[in-house]
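Please read through the structure below; I'll follow up with questions.
Only a portion of the chains appears, each positioned as in the full assembly.
Going in written order, the chains are labelled A and B, and every chain counts its residues from 1.
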């Protein structure tokens, strides 16, 4: 039980003076360092995901598994599941993260019947609870895997067959029970099969209506359970489906508002999904935050030249700075966090690569946090932006912004004041200012 | 006044037996032919846009104008503007379309003052009204150009300067007056500069709030005018802005619902914008229709391998069939129509190319109409789709679809009925059935 799965690797140290090759130490992440009034740990709320880091095999559409883990015998037994979980908690502790996330189907083997599957979940979450208590690591969020099983191939909540919808509901109900048991701080829905492959066989409105009703039932069940965490929907435009209904932040916000669900749900934004939807890296985080809907972040990245989800560890400081700036501006993500929905490359086959990748990403976001705090504390960039919009603070601008004027009144204003000037947008100036910080 | 601008070109004939080289005749568009109870003309409601077809010069970011029109001396005079308009109406009549569309700034030269500009508009629309009466050609919709003038470089309704917002309001007010004067059946907003180039200098929430208030004022002014046509917003994801707030159909629907505008506005969908947003050609038309928000269509196409708006004439029969199927299913587009927001290639420099391009596109949509009608009248494809969703007509499925059940009840159902089967989605079967018609 107290086996060491990562022999020879101690708790990852903070070593700011480390050299380029010293990739097994933090150079920037110092959890107790205070930044803008909170510790780095409190702002960043890093989480490791179980699926990629402990169930990822390195298989891809053209290749077999490459990631062989000494504790994993490849079997679907409970014993194997428990070893994986123990290895995971050792990893969390050595890495120094305080949160983890999981899908129901990652942690426990599926049984021959739903009853057996649920018993497996009960047993494995007993162990998870024990390990959480022992280590202090908490559950950031749980989620149901409604996409891997063949039964969901045509969708879960949006399946053309009501029997499948019922089955998905049953699975989510159990997963919400588990989430409560483990003290999860949120519950996430990612609908990879909620969408279509060909419009020719699809009744879009029926599917969306059923999906909305599914979310309503989840919200009702949450209340019954007394679960106080956030319910979160994670947008993704496509893959595996050709089109997914939760395309991007604004699409989900539109869906929630249309079906009267916007008080019950927030968003879990993943930048790799944002870029696949054709936006800039930080776009959906900023939009969701502007609409008061940003609940949590799956901090990863893709390659801009690739058209599928690569779930890479985020290593770009400028992007991390933009994300953290939005988070600081909304006062933090709590109860959400920064979950690393990332996988080591299938060629990164060493156990040490599991650490190196997370360390690199945590350092990147730590730099992002420090940079964003510097930007906000300096006040130079925010001040110039505020000045740019200052005409909406008074006079006719204030009326426009508060919805208290009319075309007729604005016409009068223009008749009196003539044509506007057009001051420079100064994009390159802003870019240069940003480069001062990154 | 009765000059012939297209000498040697008569009214385009319907000649179903024409050969491949006979591209100056319709082979499919027979306006009075009855299809599913209406004439082709009534279903298709074709419209020619003034901007591309009479103001397009063939200039592109790397090249000078190529399209030299004999009636256009290149000047900004009223006389030139009037010749253009007369040429346009001759073109509409010879082509055999019943509708046209325009931007305020296309039809009349901008004066040195707003007052002069508006006088020019009054004078030119007197002529337009006369030509409309004489020819029977009607105005499908008018729209304000809020993107070409330098004053709008940082946005119109979403500009960081309230003075610009006021100016834009003044311009739209006048354009709505004109629309009423000309009996326009709709009024369109396309916000090419409503968005951002860099998030670094942008306050997204202020911009969106102002934009929403702008739309509210437009709706109020519409009521005051007694204008009964539809107000339409046209989504586009990007270009000229890096990000445009009206990204795609679902984004605009979300925006409208968030700001309580969804009863006042519908959508004008352009498939070239849809594909730039990363969707399939017909996607936004189907989504907008499903949500009851499809008002009109800018029927054009892009090249799937290009990342900018090419506004090509639509020549793909399968795409046209999918679009027309959605239109037939919602009972037509009226008061909207199929506006050709297309431009001849800058290399297509002959006057005949103006006709050939429109004829080709009209024939393509006529084939699409006949195909879609055949699909619906046969009932084979629709019947199979209906069957696919039939479990939502009764029992537990009906309860799901009507929002009358709960996770608990669905769990009971699954406990009793076990795991679902997963019938084939049969995509290739549907594709083959579709190929039967196109």
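Observations, loosely collected:
As a working rule, contacts are C-beta pairs under 8 Å (C-beta built on N, C-alpha and C of every residue); 3 or more make two chains touch, one makes a residue touch a chain.
These numbers come from a predicted model, not from an experiment.
Within the whole complex of this structure, the shared sequence is present as 4 copies, and 2 of these are drawn in position.
Everything that follows uses one rule, which is that only the chains that are shown with their structure count from here on.
Here the CA centre of subunit A is 36 Å from the CA centre of subunit B.
Of all the residues in subunit A, the ones that touch subunit B in their complex are 114, 150-151, 153-154, 160-167, 169-170, 172-173, 197-206, 208-210, 212-214, 216-218, 220-221, 237-238, 242-243, 247-248, 250-251, 253-255, 257-258, 276-280, 282-283, 286-287, 290-291, 322, 381, 384-385, 388-389, 391-392, 395-397, 400-403, 405-408, 410-411, 413-415, 417, 419-423, 425-427, 430-431, 433-434.
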